[in-house]
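Missing here: one protein chain of the complex. Every other protein chain is in place.
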Amino acid sequence: MSAQPGSAEAGVRFSIPVRVYYQDTDAGGVVFHAQYLAFMERARSEFLNARGIDLASWSEAHGVLIVVHELTARYLRPARLNEMLTVTAAVAHIGRASLGYAQRVERAGELLVDARIDLAIVSRATMKPSRLPDDLKRVLG
Amino acid sequence: MSAQPGSAEAGVRFSIPVRVYYQDTDAGGVVFHAQYLAFMERARSEFLNARGIDLASWSEAHGVLIVVHELTARYLRPARLNEMLTVTAAVAHIGRASLGYAQRVERAGELLVDARIDLAIVSRATMKPSRLPDDLKRVLG
Amino acid sequence: MSAQPGSAEAGVRFSIPVRVYYQDTDAGGVVFHAQYLAFMERARSEFLNARGIDLASWSEAHGVLIVVHELTARYLRPARLNEMLTVTAAVAHIGRASLGYAQRVERAGELLVDARIDLAIVSRATMKPSRLPDDLKRVLG
Partner (left out) sequence: MSAQPGSAEAGVRFSIPVRVYYQDTDAGGVVFHAQYLAFMERARSEFLNARGIDLASWSEAHGVLIVVHELTARYLRPARLNEMLTVTAAVAHIGRASLGYAQRVERAGELLVDARIDLAIVSRATMKPSRLPDDLKRVLG
């Protein structure tokens, strides 16, 4: 896992608009660094929704959770209050029990944050690795 | 407890859709109670954006902040992961240095959370009460 | 608005120190209003921990959740980055399926936020009201 955020952006790609509210900013006047990772989670969830997978019922039906296993993020420029951002998720890796996304936060085409998010499929009961369900695999391809 | 959140809903009314993500939920499986108040802040900000007031530049230009002075919220039903909610803001009060909203969080027409949010206009420098700027007053009417 | 947060402070009272970090503040330079409610949740949890009730195992064992049913908060003065606050929880009401706290956020004896938080005991399975378990009732007295 060589942690080059955003380098492998072949494959399926999806983006959502995200507005910056007071709740996302900190006393430095910019978006709090961990909040960009929350924005990225929204993009991953909407990517699945757009492909017919409702994470809530899907997770229950399969008895699994999709959890973050490793992430690398580079922060290039800050976002500020009330700006409109575009948050992108591109499938970068599909494994037996794992899944990786290259993600970006952009403002009017300018790259602000670049990340690589690697996720693991785990059993809800045991938190041990579990096979990537076929229905999920299919929509990622 | 006679605060009657949401009772005075005459006047201007605005709503936004809000999706529930993992980041909004807690280990009880439902949206964390303080997060509904964050959803409501999004609706108030978008209400102003829709009327041409960008809170970031407006707040700088006038040297004021709009801060929450008092709030009452009633939680009737919980929202869950991946649900689509509608968050409404209706102007309920316009004062000399204050502003009140009746707000609701709904799911398919069902009321989940009902709130009354009273805000004060304060000077950024001193945090003392400041007159409601005319441009804001105009768009609230 | 007659809800009078914090008026009924007889009974058991508990407090914790809370530091303000960047993550708690917003671009206004002060603590984001909903975050004080999160601080208050910490005080309620530590109050129970101090009395031997671990919310996680207790909630599982009884099959119930303690959820916020209604809250009123008054914001008097803002807290800022890196300040040390004291957050207090005082039992204000014990009902058949409910529980109320008067809570305060203070800085060096100065009141910043005053709140009344009313909670309901609900079944984890149905989210319907459930009797206040005796072990909890005992420690609240």
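Going by the order they are written in, the chains are A, B and C; count residues from 1 in each one.
Rule of thumb we're sticking to: contacts are C-beta pairs under 8 Å (C-beta built on N, C-alpha and C of every residue); 3 or more make two chains touch, one makes a residue touch a chain.
Since the structure is predicted, the reported quantities are computational estimates derived from the model, not experimental observations.
In the full complex, chain A touches the omitted chain through residues 3, 27-30, 32-35, 37-38, 41, 56, 59, 65, 67-75, 77-78, 124, 127. Looking at chain C, the residues touching the absent chain are 19, 21-23, 38, 41-42, 45-46, 49, 54-57, 80-83. On the side of chain B, touch with the chain left out of the figure occurs at residues 22-23, 25-30, 32, 34, 80-81.
Note that only the chains that are shown with their structure count from here on.
In summary, the pair chain B and chain C forms a contact in which both copies contribute largely the same residue numbers, shared numbers making up over half of all those used. With centres defined as mean CA coordinates, chain B is found 28 Å away from chain A.
Centroids of chain A and chain C (each the mean of its C-alpha atoms) stand 33 Å apart. Residue positions of chain B with contacts to 2 or more other chains are 38, 41, 56.
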